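Data first, discussion second: the structure below is written as structure tokens.
Missing here is one protein chain; the remaining ones are kept as they sit in the complex.
Here is chain A:
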């Protein structure tokens, strides 16, 4: 009997220690202290970050056009194999939106995937891309978003089943798939570096254009090589040089007006993306095009 109790006791201690260790490793960790300290946001620069980051594509009300795209009330649904996520209200409303967030709150959300309350965000929010952004860009974006309208409509809750409904499990997901390494490295000139920043960080192009594994992690060996659309309908194109033969001028024009080289137009989700990239400078669109030409070609 004594022996039995001893074994049970040891088992319980080990379980607690193991669980504790797992919790320690996977607990929601914000960015390093002081990352956003002393930064002053410039709302004019922030507008570029806003359009490059594509915030309105998901957080504007579905179907919003023109000025209405600046009301970041959320609501757009994202159907995935894990359930349906809904983009939240990130308008400047202090209650329903994020109007009371500090720069650090915004930075921790966008770059660590951690809420001001210390919970993990689902990676449908592309913090895996935004992690590459500079803290100054976060501060500028924060300043710009404060100038946008407030909307008191509450966020629509996610419709996600067990076990994905347990946010603590995202700590394990982050451990496996969340990296701040650039995908394309090597000798890049200034234009290619800017392009890499716009594509890999702010533009978060890889979130759709890089295929995902069964757990929803990016298959980085097939960077930007496309694949089936997670919505179950159609496919997402390969935009590496192995799949896209457009010239740099063609790519830049597509991101500006939405016209393909055949003068067909962007459809589907890309139509919304072009509404963002249309706001960028010609130099930034050319930078994106130059980066796409140096991505490893995948068939």
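Operating definition for what follows: a residue touches a chain if its C-beta (ideal position, glycine included) is under 8 Å from a C-beta of that chain, and two chains touch if they have at least 3 such contacts; residues count from 1.
In this text, contacts and distances are computed from a predicted model.
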Chain not displayed: protein name in its UniProt record ("Cytochrome c", "Rhamnose ABC transporter ATP-binding protein", "Acetolactate synthase small subunit" or "GMC family oxidoreductase"): "Cytochrome c"
Absent-chain contact - pick from A:77, A:118, A:152 or A:249: A:249
Residue numbers in chain A that touch the chain omitted from display: 65, 229, 233-235, 249-250, 252-253, 256-259, 262-268, 271-272, 274-275, 278
